[in-house]
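Structure below; questions to follow.
A single protein chain has been omitted from the complex, and every remaining protein chain is retained in its original position.
Then we have chain A:
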């Protein structure tokens, strides 16, 4: 049925109808040279002047990406640049897509589980590629590099270089440009530089001699699921007023700042303007957004998986905090039992509010899921509370923490989430795995002013919006009914609106009344007929 419009080829340069230019081949070479330096370092080729070679390597990477992008867009008029996306092997799940996917996945496996192959030394000085990054790390924090520093640097380079590419690609679209500048800023400042500089304060009298845990301030629980683990709480509490303020900030982020911003602007304020995972997906991952699965089946799987992760992270965090709390109320007001009662009350409150006021907005399976999970959690808490035996959620808190960190923190967010960009699209983690995205999405769906407005009857069902939705939302299914798009997964990247050839979609914040609507007969037809059929 599907007419194949081209033959897949192994050539990186592609073949007609889509060639890359000679200059783009040179640019690729320059970028590859930058990678090659790191690869050689990884194989313990010792570069004499590490500062120089690191500079050369990173500059080559930057230059390669920028040059390639400049060649791609500078000669073209401003506008949508999706010509040949499905003809290129790298962006259409072709051979190069698979090669890139496997290479990235391999990199993540080494990074998370075998950092010694990158040259991490438990004793003595670093070797390999990590040693290559020592000079930069020392300049920032004063400490030698770790595998996470190498990763953080490359991550930032990727967001900056591909960010510039994105800025050129969408130079006609101010929403896209501002959003991209924002993620570039937050990655560089908040995720990369500030935490490294904060590390310099450790032991300083400003912190009462304490030392702060590594803290990317824009990472909110449950995305940084480890924020309330015992060692971090100790770190915060040992670091004087500043440490205490940071701890309070971490809690306020979850319960106050996040809901308010999501109410006003939708979850996009975070997912596509601030977040680092989102930042990488929107810049380096932009070429893969069309690969997300739009089927109803994928949506159903998404809902179950991502909300199960939310349940998992809630259980895990509760168990971890519970494990280090005391029982003596005279020492500290927050004890094991007050904490459990608090968690149970909060969950009951949220559950009750949704079931009483928002039930009609939930799909059947969402209602079953919510009730099922709620009953199980409450039963476990109640059982433990009244019997006082065993672990609060059947397993030792450390087991829960380790499994979460392994399954979700490493495998899902890194290996699958980023490694599989070229196979499943650039937002696999955000869509199926990220508990933060799920919680923000919950708020976005149930109490937010944000929506994507469908412009009356202008939709021609072309499918560009759905194809280029990185979250796999079938945008067209709503637009062609004249219905606004209010989906919990929508990260507000604005690409559906950008690629629409008919000006049908607009991301905007407005009154909640009439935000979610459905028209049987679209605007433009007989007024009486529309009234008759659309009566609700």
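Some points to look at:
Assume contacts are C-beta pairs under 8 Å (C-beta built on N, C-alpha and C of every residue); 3 or more make two chains touch, one makes a residue touch a chain; residues count from 1.
Just so we're on the same page, contacts and distances are computed from a predicted model.
Between the names "YCII-related domain-containing protein", "3-oxoacyl-[acyl-carrier-protein] synthase 2", "ABC transporter permease" or "NAD(P)/FAD-dependent oxidoreductase", the one given in UniProt for the chain missing from this structure view is "NAD(P)/FAD-dependent oxidoreductase".
The residue touching the chain not shown here, chosen from A:24, A:57, A:426 or A:480, is A:480.
When the omitted chain is restored, the residue from A:123, A:205, A:364 or A:513 that touches it is A:513. Touch with the chain omitted from the figure is made, among A:121, A:460 or A:516, by A:460. When the omitted chain is restored, the residue from A:295, A:329, A:348 or A:363 that touches it is A:295. Looking at chain A, the residues touching the absent chain are 1-3, 5-6, 16-18, 77-80, 82-88, 172-175, 178, 295-296, 453, 455-458, 460-464, 466-467, 476-477, 480, 494, 497-499, 501-503, 506-508, 510-511, 513-514, 520-530, 533.
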